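Here the complex is missing a single protein chain, while all its other protein chains stay put.
By letter and in written order, the chains are A, B, C and D; residue numbering begins at 1 in each of them.
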Amino acid sequence: MAAVSVEFTKVAKRFGTRTVLAAVSGALRPGSVLVVAGPNGAGKSTLLNLLAGVLRPSRGEVSHRRGGADLPRSEWCEHLGMASPDMAVYEELSALENLRFFGRLRGHATSDAAITALLETLGLPAREQRRAVGTYSSGMKQRVKLAQAVLHEPAVLLLDEPSSNLDAAGHDAVAGLVARFRPLAAVAVATNDPREIAWGDARLELAL
Amino acid sequence: MAAVSVEFTKVAKRFGTRTVLAAVSGALRPGSVLVVAGPNGAGKSTLLNLLAGVLRPSRGEVSHRRGGADLPRSEWCEHLGMASPDMAVYEELSALENLRFFGRLRGHATSDAAITALLETLGLPAREQRRAVGTYSSGMKQRVKLAQAVLHEPAVLLLDEPSSNLDAAGHDAVAGLVARFRPLAAVAVATNDPREIAWGDARLELAL
Amino acid sequence: MRASSLLSESLAVLGKELTSEVRSRVALNAIGLFGITTLVVVAYQIGPYQIQEKDRPYLLSALLWVILFFAATSGLARVFVKEEDAHTAKTLRLAARPLAVFAGKYLFNLILLAALFTLIVPLYCALMGYEVRGLAGLALVLAAGAVALSASSTIVAAIISRASGSTTLFAILSVPLVLPLLVMLIQGTRAAAGSVELAAVLPALQGIVSLGGALLIVSVFLFPVVWHE
Amino acid sequence: MRASSLLSESLAVLGKELTSEVRSRVALNAIGLFGITTLVVVAYQIGPYQIQEKDRPYLLSALLWVILFFAATSGLARVFVKEEDAHTAKTLRLAARPLAVFAGKYLFNLILLAALFTLIVPLYCALMGYEVRGLAGLALVLAAGAVALSASSTIVAAIISRASGSTTLFAILSVPLVLPLLVMLIQGTRAAAGSVELAAVLPALQGIVSLGGALLIVSVFLFPVVWHE
Partner (left out) sequence: MSDNRVRTALHWLLGAWLVLVIAAAFFWAPAAAGFKGESSRIVFFHVPQAWVAVLAFCVNLIASLRYLRTRDPLDDARAAAAARLGLVFSLLATVTGSIFAHVMWNSFWNWDPREISIAILLLIYAAYFALREAVPDEERRASLSAAYAILAFVTMPFLVFVVPRIYWSLHPDTIIGATGKLKMQMDPRMLQTLFASLVGFTGLFFWLYTLDVRLARVRLARQAREEA
């Protein structure tokens, strides 16, 4: 896992005439967890989308850096992992097929056994993994999404409301995931859940 | 608001060869709140869908009764309100337009002022209400869904993970909603959130 | 009371469809543009002068309906699929009586078709040099055709939306329903083109109205079954 | 290294598309059936005997391509729209390089088109009594046509998926792009029908290949723009 850090300086995002983020700065560094907090609509998801390069900032700069050099855009997909409420996996494929697909896309060869093991640590038992995701319950879908985000051992992990729809065991599994990635990866967690605020080494509080 | 109760006796649901619910019984009665709990995949949403008539039980019976008589199916939509993670409102319409539409569908004439007030008690400020729901944040969408469920003052209110994606203020707003409907309506809340278990007068614990 | 509230609910559904379409702005003008481009492809490729004088009445009426059918197909199918795609189907199902949903969507399709017809038919006649003598007869045939086509389109759109819907599937399912209808419509149009007398289109019109009526009635009864699982 | 991993990623996308399509039952045979039903309407209404002997070479080749194009439209457009509808587009966008996505989807559309062609063309020739003398020439024209058509379909499908996309918009955008292609394809088909010599189709083939190549190359460069915002 290469060490990648993400820096954002005076990042602003407008939608039409609405300013959602005005000049936010900060950084994601390997070995630390940044918790992005704030009320609903504060711009947490927007910030994560900017860091992931899914949105373009209206002003300011987002840079992905590895060892002092900019990480070329074509390599972002190998080093970035993300899960958010507005991302879904393929409902007509099973959990296993989904993860096989995403692994291959990222050039990260993963054996079926490793995928099964990952899903099991996230609380999706092996016997459920070969059924179409469309038939899963809300919590089971969320686990597949999380597995998709971490399967390729990303250097930058962006989790938006990672434990939504999850039960207590699921919540613990997410905490375990964050603990596992903390030492090496740069992690950002956007959350509404007071319990998750404690996960962060740093905290960015957005206001409405 | 007519008093409607929902009784379910030995309700079972199979999908293909998988048995998700095996002979569950209970009742929703006006003036009480039933909390449906259990781990992810236990069948909470399935049970709520059975009570709403969206799914048909494989075995057992679900009956909606008003004053000793069965409530005819054609009147269910007037007396039932539901919000769940797999229900959405129209993203190309604004919150106000959505609620106007659902109000009219249910023959429940509601003034714009009343809709605006309802959304505001749920924490969606008036200035955001005229924007397309597609541009809302996850928590704002959830508030519109909840408003849709309660706008017509239903006699039976089914809430599936009502405070998912919500911040602390949103969570309180949902608690307020449950408190407001408790006296007259029959309420069921399916939840993974330990804080919400306390809302129930009765509790149904489903196991995997 | 019940009937009037049913009307109001249907109109609510219709209103929602119209705003949605206008909002996503792929609205009426898009379906019109689609008709026009189709027309241009066909007219350009086949053109008025490729067709011999004596083949014209037959070929031109057939081609007109093939174009109208293509244009209709691509627009109407989305009416239910989009509800499933956007996960609004369950919300709508819980909020509205099936009949109101069907009526609203049916009226919406009817409006789209009517708009399409008024746009395409005159243009087709001009571009392809198609001279229609019985304008009143043609108008009747078109009106009956719109009523019947949108009935079949609406119910088939509902069916496919439940079977992991796709526009493609819609076309497949609707053609066997629509084939006899198209044949009668073509006959009726040809009759209208050839004669000023209204009586000329009557035989075809009878067929269209009865098939269309049958489709509509069957759809109304079938719809709740399709809609609620 | 990079090139071989690009291939593997493209094939992963293609494989996913194929499984998905087969799974969701909107499979190959669906698009084929759409073509067939269209074909039946046209064959039944216009039939082989409606067309004068001397008009046949031109009209029959034109009609064939009109049918093929419209049959293809309803199937090919969904390739990106379905990702947006199902909210999987963002996941895919974050996981794959644009070029791999484009290549995978392009290959998938190419396979769909090839299947459609092998199904419809022989059937059309049989039903409409269309005698093609230069089979090799026809095969070449069809192959070049599939390559070019799926290039334009794939990029237009990507564009409409980012708009509030619908099949209607797809047709509106692709017709102007595809019209010159269709003209050349029709000309090539007619040439193949008339002569056993391969040389007869060469002029048309040159045009098709160069337009197809130009569309493909420009699409490859434009796709990242369309895909990332």
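Convention: contacts are C-beta pairs under 8 Å (C-beta built on N, C-alpha and C of every residue); 3 or more make two chains touch, one makes a residue touch a chain.
Since the model is a prediction, treat every value here as computed from it, not as a measurement.
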item	value
Chains shown that the absent chain touches, full complex	A, C, D
Of D:Val13, D:Leu64, D:Ala200 or D:Leu215, the one touching the omitted chain in the full complex	D:Leu215
Contact footprint on chain C, counting only the chain that is left out	24-26, 29-30, 33, 36-37, 40, 43-44, 47-49, 126-127
For chain D, residues in touch with the removed chain	58, 152, 155-156, 159-160, 162-165, 169, 172-173, 175-177, 179-181, 183-184, 187, 190, 203-204, 207, 211, 214-215, 218-219, 222, 225-226, 229
Hidden partner chain, residues of chain A it touches	14-17, 19, 56
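The rule is simple: only the chains that are shown with their structure count from here on.
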item	value
Reference chain A; chain at largest CA-centroid distance	C
Chain C and chain D, separation of their C-alpha mean positions in angstrom	26
Approximate Å spacing (C-alpha centroids) for the pair chain B, chain C	37
Per-residue multi-chain contacts in chain B, two or more chains	86, 92
Chain C, residues touching no fewer than two other chains	24, 86, 164
Chain-level touch network, classified as line, ring, star, complete or other	ring
Interchain contacts, given as pairs of chains that touch	A-B, A-D, B-C, C-D
Complex contact set, residues of chain C against chain D	24-26, 30-31, 33-34, 37-38, 40-42, 44-46, 50-52, 55, 58-59, 62-63, 65-66, 69-70, 73-75, 77-78, 85-86, 163-164, 166-169, 171-172, 175-176, 179, 182-183, 186
Residue numbers on chain A that touch chain B, as the complex places them	15, 38-41, 45, 85-86, 123, 128, 135-140, 143, 161, 164-170, 192, 194
Chain B residues within the chain C interface of the complex	52-56, 74, 77, 80, 82, 84, 86-93, 97, 101-102, 104-107, 132, 148
